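Input: a single structure, listed below in C-alpha coordinates.
Yeah, one chain of the complex is gone here, protein chain that is, but the others are all in their spots.
Right, chain A next:
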(Lines give C-alpha, C1' and ligand atoms only; values in the text may rest on other atoms or scores of the structure.)
Protein backbone atom coordinates (compact mmCIF):
# COMPACT_ATOMS: atom_id res chain seq x y z
CA UNK A 1 0.00 0.00 0.00
CA UNK A 2 2.85 2.35 0.85
CA UNK A 3 4.14 2.33 -2.73
CA UNK A 4 0.67 3.13 -4.03
CA UNK A 5 0.30 6.02 -1.56
CA UNK A 6 3.66 7.44 -2.58
CA UNK A 7 2.84 7.12 -6.28
CA UNK A 8 -0.53 8.84 -5.84
CA UNK A 9 1.00 11.53 -3.65
CA UNK A 10 3.71 12.14 -6.23
CA UNK A 11 1.08 12.28 -9.01
CA UNK A 12 -0.99 14.79 -7.05
CA UNK A 13 2.12 16.90 -6.47
CA UNK A 14 3.05 16.92 -10.16
CA UNK A 15 -0.49 17.77 -11.19
CA UNK A 16 -0.62 20.68 -8.77
CA UNK A 17 2.61 22.10 -10.17
CA UNK A 18 1.32 21.77 -13.76
CA UNK A 19 -1.98 23.31 -12.72
CA UNK A 20 -0.36 26.25 -10.94
CA UNK A 21 2.00 27.00 -13.84
CA UNK A 22 -0.84 26.67 -16.37
CA UNK A 23 -2.96 29.03 -14.26
CA UNK A 24 -0.18 31.63 -14.07
CA UNK A 25 0.49 31.45 -17.83
CA UNK A 26 -3.24 31.57 -18.64
CA UNK A 27 -3.84 34.63 -16.48
CA UNK A 28 -0.66 36.59 -17.16
CA UNK A 29 -0.43 35.90 -20.91
CA UNK A 30 -4.06 36.94 -21.24
CA UNK A 31 -3.32 40.44 -20.00
CA UNK A 32 -3.17 43.22 -22.57
CA UNK A 33 -0.42 44.71 -20.43
CA UNK A 34 1.72 41.58 -20.91
CA UNK A 35 1.36 41.79 -24.70
CA UNK A 36 2.39 45.42 -24.57
CA UNK A 37 5.44 44.60 -22.44
CA UNK A 38 6.39 41.61 -24.56
CA UNK A 39 5.95 43.76 -27.64
CA UNK A 40 4.68 40.72 -29.44
CA UNK A 41 1.67 39.77 -31.42
CA UNK A 42 -1.52 39.90 -29.36
CA UNK A 43 -2.79 36.82 -31.19
CA UNK A 44 0.25 34.84 -30.08
CA UNK A 45 -0.15 35.73 -26.40
CA UNK A 46 -3.87 34.99 -26.66
CA UNK A 47 -3.08 31.59 -28.15
CA UNK A 48 -0.58 30.84 -25.36
CA UNK A 49 -3.16 31.95 -22.81
CA UNK A 50 -5.82 29.73 -24.38
CA UNK A 51 -3.45 26.76 -24.50
CA UNK A 52 -2.58 27.24 -20.82
CA UNK A 53 -6.27 27.48 -20.00
CA UNK A 54 -6.76 24.13 -21.76
CA UNK A 55 -4.02 22.53 -19.64
CA UNK A 56 -5.46 24.06 -16.49
CA UNK A 57 -9.01 22.91 -17.29
CA UNK A 58 -7.90 19.35 -18.03
CA UNK A 59 -5.86 19.06 -14.81
CA UNK A 60 -8.74 20.60 -12.84
CA UNK A 61 -11.20 18.07 -14.26
CA UNK A 62 -8.84 15.18 -13.52
CA UNK A 63 -8.24 16.38 -9.97
CA UNK A 64 -11.95 16.95 -9.34
CA UNK A 65 -13.10 13.66 -10.84
CA UNK A 66 -10.44 11.43 -9.37
CA UNK A 67 -9.29 13.64 -6.52
CA UNK A 68 -5.98 11.96 -7.34
CA UNK A 69 -7.03 8.77 -5.57
CA UNK A 70 -9.60 7.07 -7.80
CA UNK A 71 -9.61 3.35 -7.26
CA UNK A 72 -7.41 3.54 -4.20
CA UNK A 73 -8.41 1.50 -1.13
CA UNK A 74 -9.79 3.40 1.90
CA UNK A 75 -6.49 3.01 3.79
CA UNK A 76 -4.59 4.65 0.95
CA UNK A 77 -7.15 7.46 0.78
CA UNK A 78 -6.74 8.03 4.51
CA UNK A 79 -2.96 8.07 4.17
CA UNK A 80 -3.22 10.59 1.33
CA UNK A 81 -5.04 12.97 3.62
CA UNK A 82 -3.30 12.23 6.88
CA UNK A 83 -2.15 14.70 9.52
CA UNK A 84 1.05 15.61 7.72
CA UNK A 85 -0.87 16.41 4.53
CA UNK A 86 -3.36 18.51 6.50
CA UNK A 87 -0.52 20.37 8.19
CA UNK A 88 1.15 20.94 4.82
CA UNK A 89 -2.14 22.26 3.45
CA UNK A 90 -2.42 24.76 6.31
CA UNK A 91 1.19 25.83 5.84
CA UNK A 92 0.60 26.24 2.12
CA UNK A 93 -2.35 28.56 2.78
CA UNK A 94 -0.21 30.53 5.20
CA UNK A 95 2.52 30.79 2.56
CA UNK A 96 -0.15 31.93 0.09
CA UNK A 97 -1.06 34.79 2.40
CA UNK A 98 2.54 36.03 2.39
CA UNK A 99 2.87 35.53 -1.37
CA UNK A 100 -0.25 37.67 -1.83
CA UNK A 101 1.13 40.38 0.44
CA UNK A 102 4.46 40.39 -1.39
CA UNK A 103 2.66 40.45 -4.76
CA UNK A 104 0.57 43.39 -3.55
CA UNK A 105 3.71 45.22 -2.42
CA UNK A 106 5.42 44.57 -5.77
CA UNK A 107 2.38 45.72 -7.74
CA UNK A 108 2.07 48.81 -5.56
CA UNK A 109 5.75 49.69 -6.00
CA UNK A 110 5.57 49.03 -9.75
CA UNK A 111 2.50 51.26 -10.01
CA UNK A 112 4.69 54.19 -8.94
CA UNK A 113 6.67 53.80 -12.16
CA UNK A 114 4.28 52.08 -14.56
CA UNK A 115 0.58 52.68 -15.05
CA UNK A 116 -1.28 49.63 -13.72
CA UNK A 117 -5.06 49.47 -13.89
CA UNK A 118 -6.90 48.47 -10.73
CA UNK A 119 -8.41 45.35 -12.28
CA UNK A 120 -4.99 44.23 -13.53
CA UNK A 121 -3.48 44.78 -10.08
CA UNK A 122 -6.28 42.77 -8.49
CA UNK A 123 -5.83 39.99 -11.07
CA UNK A 124 -2.07 39.78 -10.46
CA UNK A 125 -2.56 39.63 -6.69
CA UNK A 126 -5.26 36.95 -7.07
CA UNK A 127 -3.03 34.90 -9.37
CA UNK A 128 -0.30 35.02 -6.72
CA UNK A 129 -2.86 34.08 -4.06
CA UNK A 130 -4.10 31.07 -6.02
CA UNK A 131 -0.83 29.76 -7.44
CA UNK A 132 1.26 30.46 -4.31
CA UNK A 133 -0.46 27.93 -2.02
CA UNK A 134 -0.56 25.30 -4.79
CA UNK A 135 3.19 25.54 -5.39
CA UNK A 136 3.90 25.76 -1.66
CA UNK A 137 1.83 22.62 -1.01
CA UNK A 138 3.64 20.76 -3.80
CA UNK A 139 7.00 21.80 -2.34
CA UNK A 140 6.01 20.80 1.21
CA UNK A 141 4.69 17.45 -0.02
CA UNK A 142 7.94 16.85 -1.89
CA UNK A 143 9.97 17.46 1.26
CA UNK A 144 11.15 14.27 2.98
CA UNK A 145 9.55 12.23 0.20
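Operating definition for what follows: a residue touches a chain if its C-beta (ideal position, glycine included) is under 8 Å from a C-beta of that chain, and two chains touch if they have at least 3 such contacts; residues count from 1.
Keep in mind that, in the parts below, contacts and distances are computed from a predicted model.
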Given that one chain of this complex has been left out, which of "Cytochrome b", "Probable membrane transporter protein", "(Fe-S)-binding protein" or "Transcriptional regulator" is its protein name according to UniProt? "Transcriptional regulator"
Out of A:25, A:80 or A:124, only one touches the absent chain, namely A:80
For chain A, residues touching the missing partner are 1-3, 5-6, 9, 75, 78-80, 82-85, 87, 144-145
